[in-house]
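For reference, the structure is listed below as structure tokens.
A single protein chain has been omitted; all remaining protein chains appear in their positions.
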Amino acid sequence: MNTDLLRILPETILVVAGILVMLIDASLPPRAQRRGLIWVAAPGTMLALWASLIQLRLDPGTAFFGAVETSPFTIFFHVLICGIVLVALLLAYDTLPRDSHHQGEFYALVLFGASGMCLLTGAVELLVVFIALEISSISTYILAGYRKHTGKGPEAAIKYFLLGSFATGFLLYGIALIFGATGSTQIYEVAHKAASAQNHTFIVLALMLMLVGILFKVSAAPFHVWTPDVYEGAPSPVVALLSTAPKAAAFALLLRVLYQMLPDLRSLWMPLLWVIAAASMTIGNLAALRQQNVKRMLAYSSIAHAGYLLAAFAGLADKGIAAAAFYIAAYAAMNVGIFAVVTLISGYDEHLPLVADFRGVLYRSPLLGSLLIFFLISLIGIPFTGGFFGKFYSFSAAVGGGAVVLAIIGLLNSGVAAAYYVRLAVTVAQKPENGMSQAALPVPQIGVAVGAALLFTVGATLWLGIAPEPILRAAENAAHALQ
Amino acid sequence: MHLILFIVFAGLCLAGALNLLLQKHPINSALSLVVVMTSLAVLYLLLGAEFLAAAQIIVYAGAIMVLFTFVIMLLNAGREERTLGSKAAVALGFPAVAAILAVIATVILKAQDLGSVSLSDGITSTEELSRVLFHELLLPFEVTSVLILIAILGAVSLARKGHGDQEAGK
Partner (left out) sequence: MNPIPYHWQYLPLLIQIVVAFGLGTSMILGSRFVGRHRNSKTKLAAYECGVEAVGDARGRFSVRYYMVAMLFILFDVEAVFMMPWAVIYRKLPEITGSRFFGFWEMIVYLGFVAVGIFYIVRKGILDWSLDKADL
């Protein structure tokens, strides 16, 4: 029993931290400041991160009657998710309105959501998968609508909620059919039964339905339509979280379902993911070219990145999983970073939402301008940044799996993508048109918390770009653990 | 006897679901949903899932439908308007749903080595359910309470005024 509890230690810590935030929040007088709750939320997340690392000492195995698993794979994603959440919390601390007395629920929702995401990466029982996915989704739905005074905030929340619950319905139907076909919802047992099954039609149907639900969460091509609206309407610190952590968890689930539960059906799901990867990249990049709003542009860019990542699924098991896991880490580092910078430049209320508004940022705030350009370089995939190695491993995995054409499509797409990233970078570096109006804009203040968050993301992006070996080794261990 | 009950309530369930989609007044749709939920409960009972049938009535037909009607009244929703977009959605949606249903039905009908469920007097007693729920499925059970806690937090968060609304109001 004690090892059972150790195996869900990070999730438990996150839930307990969330409950503490809730209790303290409720005990404070109604109009009191609640920013200080970060002192519960951030240490809680760090503790969860530490607990995930502690789990490395445990032998890989399952707990609670085969409901959750601890392995290098889950630890990789736990550390990644806790890192993202920590950065998002620090970012929110400095950028959420200071006179608001509703920050407690923000921190609590982030912590609970993080526990759901962590549980999702470790779940090997489809029932737990479903509940964990719901925990992570429901908290992100509510966080997406956090800016109530704008029309776009509630719009984002309700679109995300309606489409998201619809997609989850498909996933649930798929799980039910899996149970119907194999008589079990435990992933190992399903894998065992599926391997010995004569007729796969029923399992294939179930897999298709499950894929609808999962691909929605990673915003891959035919299920991506929610992304721009939600990213535009949700507050930027939330988007930093929303565009990375739940996606990392959903990708972990996708890897688990495809490579661990139904590896024998590879000949079937591989072409499907091939098409989805190519479509995601192409649709994402072409649509991003036409965007004037920075957050919408980054939303379409994130769809394209989901496509690059899915290209790794064309790879053989070992290389493919490792490349995908590495890409998620690289993507998370640079995407959280760029949304942190965008938050600081355009502000919580987004008085500067357009690409044209970013003109002269480099002169207004040299630090933020150069950081923005740095993250854009990483998103393009230029060497010495995490984005480069991410793409490199992903495409070489695809080539290794025989999907040369997909890798070429990916490279062409990276070229298209460079166009809009460079456009933003050039705008940032342009001299302000008429000094008056630009000079009148306030220079964004960088607080200690957000400074730490920026340092962390820049450091991670650089580290992944210069010395990717340790992370790559961790990703390979994770890949090994999944088989 | 079981077959007759099944046919009656399955038909009622489908009719309720169709009526739900076709009605223009949200309240009428919500009331059709009650019919769907209740007939589903009877179907569960016919399959021997006694506890599930009771929970279906208590939670869905009881609590959730109350919330639906409350929300419809809160929003003061009037008759639904048919716009060009919604007509297009109907024109595309119904064939698409029909296609998905056809695929699923074909697969299920052609499937060979599936187990079968019979409409019979056999009942999975609540005790058998509990044996699984409080032992093997302990973790999902406990995690469900976290989910409910988030729902409480979310409901409070959704219902309150937004930051800046007070200033705008005064």
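Labels for the chains are A and B, by order of writing; each one numbers its residues from 1.
One rule holds for everything that comes next: a contact is a pair of C-beta atoms (placed from the backbone, for glycine too) under 8 Å apart; a residue touches a chain by one contact, two chains touch by 3 or more.
None of the values given here were measured: they were computed from a predicted structure.
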Q: Touching the absent chain in the whole complex: find that residue among B:21, B:58 or B:89.
A: B:58
Q.
In the whole complex, not just what's shown, which of B:86, B:106 or B:145 touches the removed chain?
A. B:145
Q) From the list B:82, B:110 or B:160, which touches the chain that is not on show? A) B:160
Q: Since one chain isn't shown, list which residues of chain B touch it in the complete complex.
A: 27, 45, 51, 54-55, 58-59, 62-64, 66-67, 70-74, 76-78, 121-123, 126-127, 129-131, 133-135, 138, 141-142, 144-146, 148-149, 151-153, 155-156, 159-161, 166
Q | Contacts of chain A with the absent chain, listed as residue ranges | A | 19, 22-23, 25-27, 30, 102
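Here, only the chains that are shown with their structure count from here on.
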(Q) Need the CA-centroid distance for the pair chain A / chain B, whole Å please. (A) 30
**Q.** Touching residues (chain side chain A, partner chain B) in the complex
**A.** 8, 15, 19, 22, 63-65, 67-68, 97, 99-100, 102, 105, 108-109, 112-113, 115-116, 119, 125, 127-128, 131-132, 134-135, 138-139, 141-142, 145, 147-149, 153, 180-181, 183, 197-199, 201-202, 205
Q) Considering the complex alone, what residue numbers of chain B touch chain A? A) 103-104, 107-108, 110-115, 135-140, 143-144, 146-147, 149-151, 153-154, 156-158, 160-165, 168
